[in-house]
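Subset of chains shown; positions unchanged.
Which chain is which? They are A and B, in the order written, and residues in each are numbered from 1.
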Amino acid sequence: MSDALVANLLSPAVLFFALGLVAALVRSELKFPEALYSALTIYLLVAIGFKGGVALAEAGLGRVWLPALAAIGLGAFIPLWTYPVLRWGGRMAAVDAAAIAAHYGSVSAVTFLAATNYLAAIGRPYESHAVALLAVMESPAILVGVVLGKRAGGGPPVPLGLVVREALFGRSIFLLLGALVVGALCGPDGMEKVGPFFVTPFQGVLALFLLEMGLVAGRRLEDLRRVGPFLLAFGIVAPALNGALGVAVGTAAGLSAGGAMLLGVLAASASYIAAPAAVRLALPEANPTLSLTAALAITFPFNLTVGIPLCDAFARLLQP
Amino acid sequence: MNLHPMKLVTIVCEAYAADAVLRLLAEVGTAGHTSFPVEGSGARGRRLADIPEYANTQFEVITRPEVAALLLERLGAELFPRYAMVAYESDVRVLRPGKF
């Protein structure tokens, strides 16, 4: 375990993330242009979706239903336990507790990518179609969180349709699912054609992207004192618990050690793009600094460095 | 050459508010708008434009005085409480008043 931890900490992905953090801390002028951020995101989502689709075509849909249902249930459940903890344990406003719960039930695609990278690096196999879990797990928690917040009296009368649409048809889900379908239709033939672009340089592109994510997370660090000690602790304990839960559920749903680890990482991760968009729309009174700082400046670095190897160790432990 | 007085309403808002602004523009009946991504800082901290979702959008709308008044009123009532934004009005002169 500790070997794996060190190996992870010394991987290009994690080190470039750390470099980005440092750049933000020393206030270097380093900035990625917006178009580069968007280009990298599009590339990463399409690449992972396409690869997953090709794998799905080979594995057959039959092997995905159960884990997918498990992932949806997991996503819907996480806000249900985190909301009361934040509300009464952390004495937060109802609408803030609901917003944070939504972020932690939803998922971070970059964390997932880093986890697949980790598995590839240590040579552990996993179900490539697990990327489908990433796609289906983005929305459920957002919807549950929004309902919790609304029940607590939050928010103006926003048409629910808009919120559902935002949660279901955001840019990232669309790209991921779309590329997955394209990959499933193309199969290995298509992979042969586009693999040199979508697969070969993938790890390097992810490393470069994590440099930017380090910058983004680093700029949030100065907000840490605004979020209070409870949320600081939550940002580390919640992913640890959710990760363990996810690994257990994944193992029970019949996933391999690698696949269960990935479901654990998804559960542990917190959304910082899709959830803010939907929550901002439906629960505008929620303070976005709280959820974003926790997700980006605490939980994301925690998962990237420690959470991923932890989930992996636990997944191997549980494996029958 | 005849120039006709018109109002220019400028709105700077966080990117997540852009859809709501567009809907409002349609509801109050503006004839067009121009928009572009911007960086900024204000009461709610700095906004760098490196992640599109975290950036600001600036809208510029030429419109008749009464529409401008309605637009600002509804902005103040409906969107100001919910999103990071500023809005202001100024006087401009256009060539073809029928267009706005």
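The definition used in the following text is that a contact is a pair of C-beta atoms (placed from the backbone, for glycine too) under 8 Å apart; a residue touches a chain by one contact, two chains touch by 3 or more.
Because the structure is a prediction, the values reported are computed rather than measured.
Give the stoichiometry of the complete complex as a formula in the chain labels shown, bearing in mind that each kind of chain is drawn only once.
The structure file's complex resolves to the formula A x3, B x3.
Here, only the chains that are shown with their structure count from here on.
Report the inter-chain centroid distance for chain A and chain B in whole angstrom, where each centroid is the mean of the CA atoms.
About 34 Å, centre to centre.
Quick one: in the complex, what on chain A touches chain B?
Going by the criterion above, the answer is residues 31-34, 37-38, 156, 212, 215-216, 219, 223, 273, 276-277, 280-281, 284-285, 289.
Under the touch definition given earlier, write down the residues of chain B that touch chain A in their complex.
Within the complex, chain B contacts chain A at residues 14, 16-17, 19-20, 37, 45-46, 48-55, 78, 81-83.
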